[in-house]
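Just passing along the structure, written as C-alpha coordinates.
All protein chains but one are shown at their positions in the complex.
Letters A and B name the chains as they come in the text, with residue numbers starting at 1 for each one.
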Amino acid sequence: MTRLSIESLSVEVESSGARILDDVSLTIGAGEIVGLVGESGSGKSMTSLATMGILPRGLRATSGRFLVDGIDVTDAANRSVSSRFAMIFQNPRDSLNPLMRVGAQIARMVSLHQGLDRKAAQAEAVDLLGRVHIADPAAAARKYPHQLSGGMCQRVMVAMALACRPSLLIADEPTTALDVTVQAQILDLIVELVEQTGCGVLLVTHDLGVVAETCDRVNVLYRGDLVEHGATAEVFANPQHEYTRYLLESGRELEVGDGAA
Amino acid sequence: MIRYLLRRVGISLITVAGLALVVFLVVRILPGDAAAARLGPEASPEDIEALRAKLGLDQPLIVQLGDYLWGLLHGDLGLAVSTGRPVADELFARLPATIELAVAGLLVALVIGFPLGMLAASRRGRASDAIARVFAVLGSSMAPVWLGLLLIFGLYSVARIFPGPVGRLPIGMPPPEHITGMYVLDGLLTGNFAATGEALRYLALPALTLGLGASAAVLKMVRSAMIATAESGFVRTARAYGVPGREILWRDQLRNAMLQVLTAIGLVFGFLLGGNVIVERLFSWPGMGRVAYDALGSNDLELLQGYALIIGVIYIALNFAVDLLYGVIDPRIRLGGRSS
Partner (left out) sequence: MTAPAAPMRATATESRRPRRRRPFLVVGTAIIGALVVLGAVGPLFVADPAALVAPGFQPPSAEHLFGTDSYGRDIFARSVHAIWIDLALGVSVAVLAMIVGSAVGVLSGYIGGRFDDVVMRLVDILMAFPGFILAMILLVSIGDSIPNLAIALAVAQIAPFVRLVRAKALSERELEYVSAARVSGSRWYRTAYRHVLPNSIRPAAVQFTLVCGYSILNVAGLAYLGVGIHPPTAEWGVMVAEGAANMLTGQWWTAFFPGLMIAITVMALHFIGDELAGDPR
(Lines give C-alpha, C1' and ligand atoms only; values in the text may rest on other atoms or scores of the structure.)
Protein backbone atom coordinates (compact mmCIF):
# COMPACT_ATOMS: atom_id res chain seq x y z
CA MET A 1 0.00 0.00 0.00
CA THR A 2 1.17 3.52 -0.71
CA ARG A 3 1.57 5.49 2.51
CA LEU A 4 2.29 8.83 0.90
CA SER A 5 2.22 10.14 -2.58
CA ILE A 6 3.12 13.69 -3.47
CA GLU A 7 1.96 14.74 -6.89
CA SER A 8 3.63 17.65 -8.68
CA LEU A 9 4.35 19.91 -5.73
CA SER A 10 5.52 23.42 -6.57
CA VAL A 11 6.43 26.07 -4.00
CA GLU A 12 7.38 29.68 -4.62
CA VAL A 13 8.27 32.85 -2.75
CA GLU A 14 5.06 34.81 -2.40
CA SER A 15 6.45 38.27 -3.06
CA SER A 16 8.94 37.61 -5.87
CA GLY A 17 7.51 34.45 -7.44
CA ALA A 18 10.92 32.75 -7.29
CA ARG A 19 10.59 28.95 -7.54
CA ILE A 20 11.72 26.94 -4.55
CA LEU A 21 10.29 23.59 -5.69
CA ASP A 22 9.30 22.71 -9.22
CA ASP A 23 6.88 19.88 -9.93
CA VAL A 24 8.18 17.41 -7.35
CA SER A 25 6.46 14.00 -7.16
CA LEU A 26 7.34 11.01 -5.02
CA THR A 27 5.75 8.01 -3.32
CA ILE A 28 6.45 6.06 -0.17
CA GLY A 29 5.13 2.55 0.45
CA ALA A 30 4.23 0.88 3.74
CA GLY A 31 7.31 -0.04 5.75
CA GLU A 32 9.51 1.76 3.31
CA ILE A 33 12.18 4.34 4.10
CA VAL A 34 12.65 6.79 1.27
CA GLY A 35 15.52 9.24 1.19
CA LEU A 36 15.39 12.79 -0.09
CA VAL A 37 18.88 14.14 -0.60
CA GLY A 38 20.37 17.35 -1.83
CA GLU A 39 22.57 20.19 -0.68
CA SER A 40 21.26 22.95 1.55
CA GLY A 41 19.13 25.24 -0.58
CA SER A 42 17.98 22.42 -2.82
CA GLY A 43 14.46 22.56 -1.39
CA LYS A 44 14.44 19.29 0.54
CA SER A 45 13.35 20.84 3.84
CA MET A 46 10.63 22.79 2.04
CA THR A 47 9.31 19.54 0.62
CA SER A 48 8.87 18.12 4.11
CA LEU A 49 7.39 21.31 5.53
CA ALA A 50 4.97 21.61 2.61
CA THR A 51 3.94 18.01 3.16
CA MET A 52 3.22 18.76 6.82
CA GLY A 53 1.37 21.89 5.74
CA ILE A 54 3.62 24.21 7.74
CA LEU A 55 5.50 26.22 5.15
CA PRO A 56 7.22 29.23 6.69
CA ARG A 57 5.84 32.73 6.24
CA GLY A 58 6.27 34.18 2.79
CA LEU A 59 6.26 30.85 0.95
CA ARG A 60 3.29 29.39 -0.88
CA ALA A 61 2.50 26.08 -2.56
CA THR A 62 1.19 26.84 -6.06
CA SER A 63 0.35 23.28 -7.01
CA GLY A 64 0.51 19.79 -5.57
CA ARG A 65 -1.68 17.00 -4.26
CA PHE A 66 -0.97 14.90 -1.21
CA LEU A 67 -2.43 11.43 -0.68
CA VAL A 68 -1.99 9.49 2.55
CA ASP A 69 -3.13 5.89 2.56
CA GLY A 70 -4.92 6.80 -0.64
CA ILE A 71 -6.91 9.62 0.96
CA ASP A 72 -6.56 13.12 -0.45
CA VAL A 73 -5.26 15.41 2.31
CA THR A 74 -4.28 18.35 0.16
CA ASP A 75 -6.37 20.67 2.31
CA ALA A 76 -3.75 21.71 4.84
CA ALA A 77 -6.21 22.65 7.55
CA ASN A 78 -6.86 19.16 8.95
CA ARG A 79 -3.89 17.38 7.50
CA SER A 80 -1.85 16.50 10.53
CA VAL A 81 -4.67 15.46 12.83
CA SER A 82 -6.69 13.41 10.42
CA SER A 83 -4.03 11.54 8.62
CA ARG A 84 -1.42 10.65 11.17
CA PHE A 85 1.64 12.48 10.04
CA ALA A 86 4.51 12.83 12.42
CA MET A 87 7.74 14.71 12.05
CA ILE A 88 11.10 14.88 13.78
CA PHE A 89 13.56 17.66 13.25
CA GLN A 90 17.23 18.47 13.11
CA ASN A 91 17.56 20.18 16.51
CA PRO A 92 15.68 17.96 18.93
CA ARG A 93 16.10 20.19 21.97
CA ASP A 94 14.85 23.30 20.18
CA SER A 95 11.89 21.28 18.97
CA LEU A 96 10.65 20.74 22.51
CA ASN A 97 8.97 23.36 24.67
CA PRO A 98 11.57 24.38 27.28
CA LEU A 99 8.94 25.11 29.91
CA MET A 100 7.10 21.76 29.80
CA ARG A 101 8.19 18.40 31.15
CA VAL A 102 8.85 16.01 28.29
CA GLY A 103 6.28 13.53 29.63
CA ALA A 104 3.61 16.20 29.50
CA GLN A 105 4.60 17.10 25.96
CA ILE A 106 4.22 13.52 24.79
CA ALA A 107 1.02 13.07 26.79
CA ARG A 108 -0.42 16.10 25.07
CA MET A 109 0.07 14.44 21.67
CA VAL A 110 -1.33 11.18 23.02
CA SER A 111 -4.55 12.78 24.17
CA LEU A 112 -4.77 14.78 20.98
CA HIS A 113 -4.37 11.83 18.65
CA GLN A 114 -5.67 8.89 20.69
CA GLY A 115 -8.33 10.71 22.68
CA LEU A 116 -7.16 9.37 26.03
CA ASP A 117 -7.83 11.24 29.27
CA ARG A 118 -5.07 12.99 31.15
CA LYS A 119 -4.03 10.15 33.39
CA ALA A 120 -4.09 7.47 30.70
CA ALA A 121 -2.20 9.77 28.37
CA GLN A 122 0.48 10.29 31.00
CA ALA A 123 0.85 6.53 31.47
CA GLU A 124 0.98 6.01 27.73
CA ALA A 125 3.69 8.69 27.49
CA VAL A 126 5.88 6.80 29.95
CA ASP A 127 5.19 3.62 28.00
CA LEU A 128 6.27 5.30 24.77
CA LEU A 129 9.48 6.54 26.37
CA GLY A 130 10.20 2.93 27.21
CA ARG A 131 9.57 1.88 23.61
CA VAL A 132 12.27 4.26 22.39
CA HIS A 133 14.69 2.56 24.80
CA ILE A 134 15.02 5.24 27.43
CA ALA A 135 16.35 3.53 30.54
CA ASP A 136 14.14 4.93 33.29
CA PRO A 137 11.10 6.20 31.40
CA ALA A 138 9.15 7.33 34.47
CA ALA A 139 12.05 9.48 35.63
CA ALA A 140 12.73 10.81 32.14
CA ALA A 141 9.10 11.87 31.77
CA ARG A 142 9.54 14.27 34.67
CA LYS A 143 12.57 15.97 33.11
CA TYR A 144 12.64 19.22 31.21
CA PRO A 145 14.31 19.24 27.76
CA HIS A 146 17.36 21.13 29.00
CA GLN A 147 18.09 18.30 31.42
CA LEU A 148 18.38 15.75 28.62
CA SER A 149 21.13 15.20 26.05
CA GLY A 150 20.52 15.86 22.36
CA GLY A 151 20.20 12.15 21.63
CA MET A 152 17.72 11.72 24.47
CA CYS A 153 15.68 14.64 23.18
CA GLN A 154 15.57 13.03 19.75
CA ARG A 155 14.28 9.83 21.36
CA VAL A 156 11.62 11.92 23.05
CA MET A 157 10.71 13.31 19.63
CA VAL A 158 10.44 9.80 18.24
CA ALA A 159 8.22 8.82 21.18
CA MET A 160 6.08 11.85 20.39
CA ALA A 161 5.87 10.68 16.79
CA LEU A 162 4.73 7.25 17.97
CA ALA A 163 2.02 8.90 20.04
CA CYS A 164 0.36 9.90 16.78
CA ARG A 165 0.35 6.32 15.48
CA PRO A 166 1.58 7.74 12.22
CA SER A 167 1.11 6.36 8.74
CA LEU A 168 4.02 8.52 7.71
CA LEU A 169 7.04 9.80 9.59
CA ILE A 170 8.96 12.69 8.12
CA ALA A 171 12.47 12.92 9.52
CA ASP A 172 14.21 16.15 8.56
CA GLU A 173 17.96 15.78 9.13
CA PRO A 174 17.19 13.79 12.29
CA THR A 175 20.80 12.96 13.09
CA THR A 176 22.77 15.91 11.75
CA ALA A 177 23.11 17.66 15.10
CA LEU A 178 24.04 14.50 17.01
CA ASP A 179 27.28 12.67 17.82
CA VAL A 180 28.23 9.88 15.44
CA THR A 181 27.49 7.05 17.90
CA VAL A 182 24.14 8.57 18.81
CA GLN A 183 23.33 9.04 15.12
CA ALA A 184 23.52 5.29 14.55
CA GLN A 185 21.28 4.62 17.55
CA ILE A 186 18.60 7.01 16.35
CA LEU A 187 18.69 5.55 12.84
CA ASP A 188 18.41 2.04 14.28
CA LEU A 189 15.45 3.22 16.32
CA ILE A 190 13.73 4.58 13.23
CA VAL A 191 14.31 1.34 11.32
CA GLU A 192 12.97 -0.65 14.26
CA LEU A 193 9.82 1.46 14.45
CA VAL A 194 9.15 1.07 10.75
CA GLU A 195 9.33 -2.68 11.16
CA GLN A 196 6.98 -2.58 14.15
CA THR A 197 4.37 -0.17 12.86
CA GLY A 198 4.59 -0.47 9.09
CA CYS A 199 4.60 3.27 8.61
CA GLY A 200 6.44 4.95 5.77
CA VAL A 201 9.39 7.27 6.35
CA LEU A 202 10.55 10.24 4.35
CA LEU A 203 14.14 10.76 5.42
CA VAL A 204 15.45 14.17 4.46
CA THR A 205 19.20 14.45 4.65
CA HIS A 206 22.33 15.76 3.02
CA ASP A 207 24.29 12.75 4.29
CA LEU A 208 24.62 10.00 1.69
CA GLY A 209 26.05 7.68 4.29
CA VAL A 210 22.76 7.82 6.20
CA VAL A 211 20.87 7.13 2.98
CA ALA A 212 23.04 4.16 2.09
CA GLU A 213 22.52 2.64 5.52
CA THR A 214 18.81 3.08 5.94
CA CYS A 215 16.92 3.96 2.79
CA ASP A 216 15.19 1.55 0.43
CA ARG A 217 14.84 4.16 -2.27
CA VAL A 218 16.31 7.60 -2.81
CA ASN A 219 15.26 10.83 -4.49
CA VAL A 220 17.82 13.45 -5.46
CA LEU A 221 16.78 17.08 -5.38
CA TYR A 222 18.77 19.76 -7.18
CA ARG A 223 17.67 23.40 -7.04
CA GLY A 224 14.03 22.50 -6.60
CA ASP A 225 14.01 19.83 -9.30
CA LEU A 226 13.80 16.11 -8.66
CA VAL A 227 16.66 15.00 -10.91
CA GLU A 228 16.91 11.33 -10.06
CA HIS A 229 15.11 8.60 -8.15
CA GLY A 230 15.35 4.88 -7.76
CA ALA A 231 16.40 2.06 -5.46
CA THR A 232 19.28 3.16 -3.29
CA ALA A 233 21.70 0.47 -4.39
CA GLU A 234 21.00 1.14 -8.08
CA VAL A 235 21.35 4.89 -7.83
CA PHE A 236 24.56 4.58 -5.88
CA ALA A 237 26.01 2.00 -8.26
CA ASN A 238 24.93 3.66 -11.45
CA PRO A 239 24.02 7.32 -11.06
CA GLN A 240 22.29 8.74 -14.14
CA HIS A 241 22.39 12.45 -13.42
CA GLU A 242 25.54 14.51 -13.32
CA TYR A 243 24.55 16.12 -10.01
CA THR A 244 24.09 12.73 -8.36
CA ARG A 245 27.53 11.71 -9.50
CA TYR A 246 28.90 14.93 -8.08
CA LEU A 247 27.18 14.30 -4.75
CA LEU A 248 28.48 10.74 -4.58
CA GLU A 249 32.02 11.79 -5.39
CA SER A 250 32.13 14.62 -2.87
CA GLY A 251 30.61 12.23 -0.34
CA ARG A 252 33.38 9.73 -0.95
CA GLU A 253 36.02 12.42 -0.65
CA LEU A 254 34.55 13.40 2.66
CA GLU A 255 34.66 9.83 3.89
CA VAL A 256 38.27 9.47 2.85
CA GLY A 257 38.99 12.76 4.58
CA ASP A 258 37.28 11.56 7.75
CA GLY A 259 39.26 8.36 7.68
CA ALA A 260 42.55 10.19 7.41
CA ALA A 261 41.78 12.58 10.21
CA MET B 1 18.84 27.85 42.09
CA ILE B 2 20.65 28.84 45.28
CA ARG B 3 23.79 29.71 43.37
CA TYR B 4 21.74 31.74 40.95
CA LEU B 5 20.09 33.53 43.85
CA LEU B 6 23.37 34.32 45.59
CA ARG B 7 24.86 35.56 42.35
CA ARG B 8 21.90 37.87 41.77
CA VAL B 9 22.09 39.21 45.33
CA GLY B 10 25.80 39.80 44.89
CA ILE B 11 25.41 41.63 41.60
CA SER B 12 22.62 43.79 42.99
CA LEU B 13 24.64 44.73 46.06
CA ILE B 14 27.69 45.62 43.99
CA THR B 15 25.55 47.74 41.72
CA VAL B 16 23.98 49.55 44.65
CA ALA B 17 27.42 50.25 46.14
CA GLY B 18 28.67 51.46 42.78
CA LEU B 19 25.58 53.60 42.43
CA ALA B 20 26.22 55.27 45.79
CA LEU B 21 29.80 55.93 44.77
CA VAL B 22 28.84 57.36 41.39
CA VAL B 23 26.18 59.60 42.90
CA PHE B 24 28.65 60.82 45.49
CA LEU B 25 31.32 61.55 42.90
CA VAL B 26 28.93 63.28 40.56
CA VAL B 27 27.90 65.69 43.26
CA ARG B 28 31.26 66.29 44.99
CA ILE B 29 34.09 65.91 42.55
CA LEU B 30 32.81 67.69 39.52
CA PRO B 31 33.61 71.35 38.96
CA GLY B 32 31.27 73.79 40.57
CA ASP B 33 31.29 74.41 44.28
CA ALA B 34 28.18 73.06 45.93
CA ALA B 35 28.26 75.67 48.66
CA ALA B 36 28.76 78.58 46.30
CA ALA B 37 26.06 77.28 44.00
CA ARG B 38 23.63 77.03 46.85
CA LEU B 39 24.16 80.50 48.26
CA GLY B 40 23.91 82.23 44.93
CA PRO B 41 26.12 84.88 43.33
CA GLU B 42 25.72 87.49 46.09
CA ALA B 43 27.16 85.37 48.87
CA SER B 44 30.32 86.59 50.56
CA PRO B 45 33.41 84.33 50.60
CA GLU B 46 33.05 84.05 54.40
CA ASP B 47 29.49 82.77 54.12
CA ILE B 48 30.56 80.22 51.54
CA GLU B 49 33.45 79.05 53.74
CA ALA B 50 31.12 78.73 56.70
CA LEU B 51 28.66 76.63 54.73
CA ARG B 52 31.47 74.49 53.34
CA ALA B 53 32.62 73.77 56.86
CA LYS B 54 29.09 72.99 57.98
CA LEU B 55 28.58 70.57 55.10
CA GLY B 56 31.99 69.02 55.63
CA LEU B 57 33.10 70.12 52.18
CA ASP B 58 36.42 71.37 53.55
CA GLN B 59 37.40 67.84 54.56
CA PRO B 60 39.52 65.65 52.26
CA LEU B 61 37.42 63.83 49.69
CA ILE B 62 38.11 60.41 51.15
CA VAL B 63 36.88 61.55 54.57
CA GLN B 64 33.75 62.95 52.97
CA LEU B 65 33.19 59.66 51.18
CA GLY B 66 33.68 57.71 54.39
CA ASP B 67 31.19 59.92 56.22
CA TYR B 68 28.75 59.61 53.38
CA LEU B 69 28.89 55.82 53.13
CA TRP B 70 28.80 55.44 56.92
CA GLY B 71 25.70 57.60 56.96
CA LEU B 72 24.11 55.56 54.17
CA LEU B 73 24.55 52.37 56.15
CA HIS B 74 22.49 53.99 58.90
CA GLY B 75 19.86 55.24 56.51
CA ASP B 76 21.21 58.76 56.84
CA LEU B 77 21.19 60.61 53.53
CA GLY B 78 22.32 63.92 55.00
CA LEU B 79 20.47 67.14 55.64
CA ALA B 80 18.39 68.91 53.04
CA VAL B 81 19.77 72.42 53.12
CA SER B 82 16.68 74.02 51.63
CA THR B 83 14.33 72.71 54.32
CA GLY B 84 16.66 71.84 57.19
CA ARG B 85 15.12 68.38 57.52
CA PRO B 86 16.85 65.06 56.92
CA VAL B 87 16.88 64.08 53.25
CA ALA B 88 15.64 60.60 54.08
CA ASP B 89 12.56 61.98 55.89
CA GLU B 90 11.75 64.38 53.06
CA LEU B 91 11.86 61.64 50.46
CA PHE B 92 10.45 58.60 52.24
CA ALA B 93 7.39 60.55 53.31
CA ARG B 94 6.63 60.99 49.60
CA LEU B 95 7.55 57.50 48.47
CA PRO B 96 4.03 55.99 48.63
CA ALA B 97 2.59 58.66 46.32
CA THR B 98 5.35 57.99 43.79
CA ILE B 99 4.99 54.21 43.99
CA GLU B 100 1.21 54.45 43.61
CA LEU B 101 1.63 56.54 40.47
CA ALA B 102 4.37 54.37 38.99
CA VAL B 103 2.45 51.14 39.57
CA ALA B 104 -0.68 52.65 38.04
CA GLY B 105 1.43 53.79 35.09
CA LEU B 106 2.84 50.29 34.70
CA LEU B 107 -0.66 48.80 34.72
CA VAL B 108 -1.76 51.24 32.03
CA ALA B 109 1.33 50.40 29.98
CA LEU B 110 0.67 46.66 30.28
CA VAL B 111 -3.06 46.87 29.59
CA ILE B 112 -2.45 48.86 26.42
CA GLY B 113 0.88 47.46 25.27
CA PHE B 114 0.34 43.74 25.85
CA PRO B 115 -2.71 43.07 23.68
CA LEU B 116 -1.51 45.44 20.97
CA GLY B 117 1.86 43.72 20.89
CA MET B 118 0.22 40.32 20.57
CA LEU B 119 -2.07 41.60 17.85
CA ALA B 120 0.83 43.14 15.94
CA ALA B 121 2.81 39.91 16.14
CA SER B 122 -0.06 37.77 14.91
CA ARG B 123 -0.80 40.16 12.04
CA ARG B 124 2.84 40.68 11.24
CA GLY B 125 3.37 42.61 8.02
CA ARG B 126 -0.30 43.48 7.66
CA ALA B 127 -2.13 46.77 8.16
CA SER B 128 -2.89 46.33 11.86
CA ASP B 129 0.77 45.55 12.49
CA ALA B 130 1.79 48.76 10.76
CA ILE B 131 -0.77 50.73 12.79
CA ALA B 132 0.52 49.22 16.02
CA ARG B 133 4.06 50.11 15.00
CA VAL B 134 3.09 53.69 14.28
CA PHE B 135 1.34 53.83 17.64
CA ALA B 136 4.49 52.54 19.32
CA VAL B 137 6.66 55.12 17.60
CA LEU B 138 4.19 57.89 18.39
CA GLY B 139 4.05 56.88 22.04
CA SER B 140 7.79 57.14 22.38
CA SER B 141 8.03 60.37 20.37
CA MET B 142 5.90 62.60 22.55
CA ALA B 143 7.49 64.69 25.26
CA PRO B 144 5.84 63.55 28.52
CA VAL B 145 4.93 67.14 29.42
CA TRP B 146 3.21 67.59 26.10
CA LEU B 147 1.33 64.31 26.28
CA GLY B 148 0.18 65.25 29.79
CA LEU B 149 -0.95 68.67 28.61
CA LEU B 150 -2.91 67.13 25.75
CA LEU B 151 -4.64 64.71 28.12
CA ILE B 152 -5.43 67.50 30.56
CA PHE B 153 -6.81 69.65 27.79
CA GLY B 154 -8.86 66.91 26.18
CA LEU B 155 -10.11 64.92 29.16
CA TYR B 156 -10.36 67.70 31.73
CA SER B 157 -10.72 71.14 30.12
CA VAL B 158 -12.92 70.04 27.23
CA ALA B 159 -14.57 66.72 28.10
CA ARG B 160 -14.60 67.09 31.91
CA ILE B 161 -14.20 63.33 32.33
CA PHE B 162 -11.33 63.46 34.79
CA PRO B 163 -10.43 66.04 37.45
CA GLY B 164 -7.80 68.71 36.82
CA PRO B 165 -4.16 68.55 37.83
CA VAL B 166 -4.47 69.42 41.49
CA GLY B 167 -2.97 66.42 43.26
CA ARG B 168 -4.17 63.14 44.67
CA LEU B 169 -7.61 64.03 46.05
CA PRO B 170 -10.18 66.81 45.65
CA ILE B 171 -9.09 69.93 47.49
CA GLY B 172 -10.28 69.72 51.08
CA MET B 173 -10.95 65.97 51.09
CA PRO B 174 -9.10 64.25 53.93
CA PRO B 175 -6.93 61.30 52.89
CA PRO B 176 -7.88 57.83 54.14
CA GLU B 177 -6.28 56.60 57.32
CA HIS B 178 -2.55 56.05 56.77
CA ILE B 179 -1.56 52.41 56.36
CA THR B 180 0.54 52.18 53.22
CA GLY B 181 0.33 55.81 52.21
CA MET B 182 -1.14 54.76 48.88
CA TYR B 183 -4.60 56.27 48.92
CA VAL B 184 -6.26 53.76 46.61
CA LEU B 185 -5.06 50.91 48.76
CA ASP B 186 -5.63 52.61 52.11
CA GLY B 187 -9.18 53.46 51.12
CA LEU B 188 -9.84 49.79 50.36
CA LEU B 189 -8.18 48.57 53.54
CA THR B 190 -10.10 50.93 55.80
CA GLY B 191 -13.40 50.57 53.99
CA ASN B 192 -13.25 54.20 52.90
CA PHE B 193 -14.43 53.48 49.36
CA ALA B 194 -15.27 57.10 48.64
CA ALA B 195 -11.61 57.96 49.11
CA THR B 196 -10.53 55.07 46.88
CA GLY B 197 -12.91 56.19 44.16
CA GLU B 198 -11.72 59.78 44.24
CA ALA B 199 -8.08 58.70 44.47
CA LEU B 200 -8.56 56.58 41.35
CA ARG B 201 -10.15 59.46 39.46
CA TYR B 202 -7.28 61.75 40.36
CA LEU B 203 -4.77 59.03 39.54
CA ALA B 204 -6.18 58.46 36.06
CA LEU B 205 -4.61 61.29 34.07
CA PRO B 206 -1.09 61.18 35.51
CA ALA B 207 -1.09 57.39 35.21
CA LEU B 208 -2.25 57.64 31.60
CA THR B 209 0.47 60.17 30.86
CA LEU B 210 3.18 57.92 32.25
CA GLY B 211 1.64 54.71 30.96
CA LEU B 212 0.96 55.73 27.37
CA GLY B 213 4.62 56.54 26.79
CA ALA B 214 5.69 53.29 28.42
CA SER B 215 3.08 51.23 26.58
CA ALA B 216 5.04 51.80 23.39
CA ALA B 217 8.03 50.02 24.86
CA VAL B 218 5.83 47.18 26.13
CA LEU B 219 4.21 46.82 22.73
CA LYS B 220 7.54 46.53 20.95
CA MET B 221 8.84 44.04 23.45
CA VAL B 222 5.74 41.82 23.37
CA ARG B 223 5.66 41.92 19.60
CA SER B 224 9.26 40.85 19.17
CA ALA B 225 9.00 38.16 21.84
CA MET B 226 5.86 36.72 20.26
CA ILE B 227 7.46 36.72 16.81
CA ALA B 228 10.58 35.04 18.16
CA THR B 229 8.55 32.25 19.76
CA ALA B 230 6.33 31.92 16.71
CA GLU B 231 9.46 31.09 14.74
CA SER B 232 10.83 28.73 17.35
CA GLY B 233 11.28 25.01 16.88
CA PHE B 234 8.81 23.96 19.56
CA VAL B 235 6.00 25.96 18.01
CA ARG B 236 6.84 24.36 14.68
CA THR B 237 6.62 20.95 16.36
CA ALA B 238 3.26 21.76 17.91
CA ARG B 239 1.96 22.96 14.55
CA ALA B 240 3.32 19.91 12.75
CA TYR B 241 1.51 17.63 15.21
CA GLY B 242 -1.77 19.41 14.80
CA VAL B 243 -2.02 21.09 18.20
CA PRO B 244 -4.87 23.61 17.94
CA GLY B 245 -3.73 27.17 17.24
CA ARG B 246 -5.30 28.57 20.38
CA GLU B 247 -3.49 26.11 22.59
CA ILE B 248 -0.19 26.82 20.82
CA LEU B 249 -0.74 30.53 21.44
CA TRP B 250 -1.45 30.25 25.15
CA ARG B 251 0.56 27.25 26.23
CA ASP B 252 3.63 27.42 24.03
CA GLN B 253 4.06 30.90 22.66
CA LEU B 254 2.78 33.14 25.41
CA ARG B 255 4.47 31.37 28.29
CA ASN B 256 7.82 31.45 26.57
CA ALA B 257 7.36 35.01 25.37
CA MET B 258 6.54 36.04 28.94
CA LEU B 259 10.08 35.23 29.96
CA GLN B 260 11.43 37.85 27.59
CA VAL B 261 8.72 40.35 28.40
CA LEU B 262 9.42 40.01 32.10
CA THR B 263 12.91 41.39 31.64
CA ALA B 264 11.45 44.27 29.71
CA ILE B 265 9.11 45.17 32.54
CA GLY B 266 12.09 46.11 34.71
CA LEU B 267 13.24 48.48 31.99
CA VAL B 268 9.78 49.95 31.57
CA PHE B 269 9.56 50.62 35.28
CA GLY B 270 12.82 52.55 35.04
CA PHE B 271 11.28 54.64 32.31
CA LEU B 272 8.28 55.33 34.56
CA LEU B 273 10.53 56.40 37.42
CA GLY B 274 12.51 58.64 35.07
CA GLY B 275 9.40 60.43 33.93
CA ASN B 276 7.95 61.00 37.33
CA VAL B 277 9.62 64.35 38.09
CA ILE B 278 7.87 65.86 35.09
CA VAL B 279 4.51 64.21 35.60
CA GLU B 280 4.46 64.94 39.32
CA ARG B 281 5.13 68.59 38.67
CA LEU B 282 2.51 68.76 35.94
CA PHE B 283 -0.20 67.17 38.07
CA SER B 284 0.87 68.70 41.39
CA TRP B 285 1.41 65.15 42.59
CA PRO B 286 3.07 65.26 46.03
CA GLY B 287 5.61 62.50 45.43
CA MET B 288 9.39 62.22 45.45
CA GLY B 289 9.63 63.73 41.99
CA ARG B 290 7.91 66.82 43.30
CA VAL B 291 10.53 67.04 46.06
CA ALA B 292 13.24 66.68 43.45
CA TYR B 293 11.69 69.48 41.42
CA ASP B 294 11.67 71.78 44.43
CA ALA B 295 15.27 70.77 45.16
CA LEU B 296 16.20 71.76 41.60
CA GLY B 297 14.69 75.19 42.18
CA SER B 298 16.56 75.72 45.44
CA ASN B 299 19.78 74.07 44.22
CA ASP B 300 19.63 71.55 47.03
CA LEU B 301 22.23 69.01 45.91
CA GLU B 302 21.92 66.83 49.02
CA LEU B 303 18.25 66.32 48.34
CA LEU B 304 18.81 65.63 44.63
CA GLN B 305 21.57 63.20 45.44
CA GLY B 306 19.28 61.36 47.84
CA TYR B 307 16.53 61.30 45.25
CA ALA B 308 18.80 59.87 42.56
CA LEU B 309 20.08 57.24 44.96
CA ILE B 310 16.61 56.10 45.99
CA ILE B 311 15.40 55.93 42.39
CA GLY B 312 18.47 53.89 41.49
CA VAL B 313 17.96 51.53 44.41
CA ILE B 314 14.28 51.02 43.56
CA TYR B 315 15.25 50.26 40.00
CA ILE B 316 17.92 47.77 41.01
CA ALA B 317 15.59 46.14 43.55
CA LEU B 318 12.92 45.77 40.91
CA ASN B 319 15.29 44.16 38.45
CA PHE B 320 16.40 41.84 41.21
CA ALA B 321 12.78 40.88 41.80
CA VAL B 322 12.36 40.25 38.07
CA ASP B 323 15.42 37.99 38.11
CA LEU B 324 13.94 36.07 41.03
CA LEU B 325 10.64 35.62 39.27
CA TYR B 326 12.57 34.44 36.24
CA GLY B 327 14.18 31.78 38.39
CA VAL B 328 10.78 30.60 39.59
CA ILE B 329 9.21 30.42 36.13
CA ASP B 330 12.07 29.09 34.03
CA PRO B 331 13.02 25.47 34.82
CA ARG B 332 16.36 26.01 33.10
CA ILE B 333 17.30 28.33 35.95
CA ARG B 334 15.24 26.72 38.69
CA LEU B 335 16.76 23.29 38.16
CA GLY B 336 20.12 24.35 36.83
CA GLY B 337 21.92 22.70 33.95
CA ARG B 338 21.86 19.09 32.85
CA SER B 339 21.49 16.59 35.59
CA SER B 340 21.64 13.44 33.50
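The working rule: a residue touches a chain if its C-beta (ideal position, glycine included) is under 8 Å from a C-beta of that chain, and two chains touch if they have at least 3 such contacts.
Predicted, not measured: the structure shown is a model, and the values here were computed from it.
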Practice task
Please pick, from B:52, B:133 or B:332, the residue that touches the omitted chain in the full complex.
Solution key: B:133
Completion exercise
Of B:43, B:93, B:119 or B:149, the residue touching the omitted chain is B:149
Completion exercise
Checked against the full complex, the residue among B:5, B:65 or B:228 that touches the missing chain is B:228
Exercise for the section: Write down which of A:1, A:18, A:71 or A:135 is the residue touching the left-out chain. Expected result: A:18
Practice task
Return the single residue from B:5, B:19, B:57 or B:95 that touches the missing chain.
Solution key: B:19
Fill in the blank from the handout: chain B residues touching the chain left out here are 14-15, 18-19, 22-23, 26-27, 30-32, 34, 37, 133, 137-138, 140-146, 149-150, 152-153, 157, 164-165, 220, 223-224, 227-228, 231, 236, 263, 266-267, 270-271, 273-275, 277-278, 281-282, 292-293, 296-297, 299, 301, 304-305, 307-308, 311-312, 315-316, 319
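To be clear about the criterion, only the chains that are shown with their structure count from here on.
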Exercise for the section: Could you give the separation in Å between the centres of chain A and chain B, each centre being the mean of its C-alpha atoms? Expected result: 50
Completion exercise
The answer for chain A against chain B in the complex is residues 52, 54, 57, 78-81, 85-87, 89, 91, 94-100, 108-109, 112-113, 143-144, 146-149, 152, 157, 160, 164
Completion exercise
Per the touch rule, the chain B residues reaching chain A in their complex are 124-125, 232-234, 236-243, 251-252, 255-256, 329-332, 335, 337-340
